[in-house]
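Here it is: the structure, laid out below.
Missing here: one protein chain of the complex. Every other protein chain is in place.
Every chain is named by a letter (A and B) in the order it is written, and numbering of its residues begins at 1.
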Amino acid sequence: MLKIRNLRAVIDGKEILRGINLDIKAGEIHAIMGPNGSGKSTLAAVLAGNEAFEVIEGSVEFNGKDLLDMSPEDRAREGLFLSFQYPVEIPGVSMTNFLRTALNEQKKYRGEEILSASDFLKLMRDRKKLVDMDSDLTNRSVNEGFSGGEKKKNEIFQMAMLNPGLAILDETDSGLDIDALRVVANGVNKLRRPDNATILITHYQRLLDYIVPDKVHVLFKGQIVKSAGKELAVELEKNGYDWIKQEMEA
Amino acid sequence: MASEQDKLLEEVTNREYQYGFHSDIEMDVLPKGLSEEVVAEISRRKGEPEFMLEYRLKAYRNWLKMKVPDWAHLKINEIDFQDIIYYAAPKKKPRLDSMDDVDPELRATFDKLGIPLDEQKILSGIAVDAIIDSVSVKTTFRETLAEKGIIFCSMSEAIKEHSDLVKKYLGSVVPPEDNYFAALNTAVFSDGSFVYIPKGVRCPMELSSYFRINTMNTGQFERTLIIAEEDSYVSYLEGCTAPMRDENQLHAAVVEIVALERAEVKYSTVQNWYPGDKEGKGGIYNFVTKRGLCKGDYSKISWTQVETGSAITWKYPSCVLMGNNSVGEFYSVALTNNFQQADTGTKMIHLGKNTRSLIVSKGISAGRSQNSYRGLVKVSKNADNARNFSQCDSMLLGDKCGAHTFPYLEINNNTAKVEHEATTSKIGEDQIFYCNQRGINTEDAVGLIVNGYVKEVINQLPMEFAVEAQKLLQISLEGSVG
Partner (left out) sequence: MNISEQDIGFIKLFDSNRSFIEEHASPVVNAEREKAYAAFSAKGMPRPKTEAYKYTNLLPWFKAEHTQAFSLNGEWERVVESFQCNVNELDSYTIYTVNGRYCDSGKNGTLPDGIVVGSFAELSKEYPELMEKHYGSLADVESDGFVALNSMFAIDGVFVYVPKNKVLEKPLQIINILSGDRDLMINQRNLIVVEENAQARVLFCDHTASNMRFVVNSVTEGFVAESGMLDFYNLQNQHNGTVMLGGYYFDQESRSLLNANYFTLHTGITRNNIYARLNGAKAENHVSGLYVIDKNQHVDNFTFIDHAVADCESNELFKGVMDDASTGAFTGRIMVAPDAQRTNAYQSNNNLLLTNSAKINTRPQLEIYADDVKCSHGATVGQLDEEAMFYLRARGISKEEANILLMFAFAYQVIEKINVPALKDQIRELVEKRFRGELDKCDSCVVCGQIGVQQLQTESR
């Protein structure tokens, strides 16, 4: 589904991603861990097409297509979804209008029928239940005045609405209390299908108690320095990242 | 708490100006008044080449046709330009290469100001050009600098010895007809500093001018010109003081900076001219034109000022961002107390592409003073991708003073991003209380809070100046809680 080869990206002349290689197959869940500033969010942003970062080398294939060649909106319509680490507030744009526009554009792109207003509302109601989202939140502007936890839930709700092939969840678990964490994890698990995949970017083993990854990668200074099964997450939780650093420097 | 605050307020208004002494130095003085003859006489006494005389006379004739600007938020007593001495120089002409030739009284004066002219005594590695009334008396470290090709001398010398550079750049940033006070300065300026940094040279030490008005009834009209060639860097500082006198004295300086490709100039000022007494009597009228031209691509000019003195300050250090990717910065602390008035700020003129400017202004008003920020950010039609951010804060100490903000944003390009923010508020009572609760008295608390408030600006100053500036603010402020 996703094939990343030697991906290098810079911002302000600083190289943040220094040759990333990663393969993800349909049905898999991958966790990417790593200390602060190692480039996890940058990787997510580059995959989603944030133009602030410049790709200087490498390739990314998504369902057989050249991802880097696409605009951010086309990537989304192709089924890539990014749950932002810091979802932006957009005052004046209502959640409903926003989601309807997003969903309709996706349908148009895929040559599918556009949802009627009532079908759309039904879908909203249904998906809200899935993530246990307060009804009131969808009547507001996008993320405006949402608490940290509400913002994260809202990301998962949007994911449920847009039903992506590949979801990248950037620290969707941080700042959540245990109940909210369970809700988010439940949402992810329920949406899991054999034909979709998930990248979990996280700091904590905690989330991985609820969503069991197939693979765990450690990103360090812009490179994936270790990949293993889920036991790696446990080890990181216990011993921190220092041993990796030492291993690297040795 | 109110009565204690009143007491503290009174205490601070009673504080004496620390630099208010007068020195008995024998001076060579022109009679009061201004005319073509006086202008010519200044030029003659300074032994200037012909082109300078012409230049001055032209400016003088222009000046006669101009009017004192009245747009600032200032009440200015009428200035009698015939009641001012336009030239005063110490009689014992110092020979610049030897310290022994400097009038001992004069040396003592600068020692008292904390500006030792003796190179041996200078630990901090700052080269100083000391200017008293109208004339540069001593420039230190010249030889060290000369080794790198850096010219640091008085303006008078530069006119004689580097007349090509002077001809090329003098008035190229601030033309003689620019404004009333610039025209006057051009006609009568007597001295100032000249700095030339050759291509690729990073000036190894801070350069500094120290200005002092001493003689009664004199105006001080110094002229500074800084030229930074490609890939060069210099940090320049100026400080100023004057004796206490009952009448107002005029200071109308012009500073011009030219930065060529990738050059960077940092210009810092700690201005502490005599502010007048607590009744508002006397004090310096500080009408200054300072402007930098970022002529080359990727050049940068940064102004930092701490303004605590003067009865009236009228001053807008500006940057003309002509080169592509050039950067202008303005950091300012303006503190007014008693009857002081300040109308100060900056202009950022974006002409080149990808130009950036930053404005950080912190005003503090106490007593019965009026403190205004006035600034212009202009983005011209061809200045694609210009960026500006301005933050202008005012703090009020006491209910008899005023704090004002007058920014102008003139934007003629749709790729510009310009943001201005301003706030005005009283010093935080909850902050003072918090300090009180931790055992810090109100006076110290105010000092702490104000120092925190201005930190962003003070941090821009070279270390030695930062300490001095902080002390200065403390002295001017202790206890003045409103």
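Keep this in mind: a residue touches a chain if its C-beta (ideal position, glycine included) is under 8 Å from a C-beta of that chain, and two chains touch if they have at least 3 such contacts.
Here the structure is a predicted model, which is why all the values come from computation and not from measurement.
K.L.:
Can you list the shown chains that the absent chain is in touch with?
P.N.:
Result for the missing chain's touching partners among shown chains: A, B.
K.L.:
Write down which of B:Arg44, B:Lys168, B:Lys199 or B:Lys381 is the residue touching the left-out chain.
P.N.:
B:Lys381
K.L.:
Per the definition of touch given earlier, which of B:Ala311, B:Leu351, B:Val418 or B:Cys435 contacts the omitted chain?
P.N.:
For the chain that is not drawn, the touching residue is B:Val418.
K.L.:
Of B:Cys153, B:Val166, B:Leu396 or B:Ile432, which sits in contact with the chain we cannot see?
P.N.:
B:Leu396
K.L.:
Of the residues A:Ile11, A:Ala48 or A:Leu121, which one touches the chain left out of the display?
P.N.:
Answer from the full complex: A:Ala48 touches the omitted chain.
K.L.:
Any idea which of A:Leu2, A:Ile16, A:Ala76 or A:Ala233 touches the chain not displayed?
P.N.:
A:Ala76
K.L.:
So that we can see where the missing chain sits, which residues of chain A does it touch?
P.N.:
These residues of chain A touch the chain that is not shown: 48-52, 71-73, 75-77, 82, 84, 87-88, 90-93, 97-99, 101-103, 105-106, 109, 141-142, 158, 162.
K.L.:
Which chain B residues touch the hidden chain?
P.N.:
Counting over the whole complex, chain B touches the hidden chain at residues 71, 73, 379, 381, 394, 396-426, 482.
Definition applied: only the chains that are shown with their structure count from here on.
K.L.:
Please report how many Å separate the Cα centroid of chain A from that of chain B, as a whole number.
P.N.:
54
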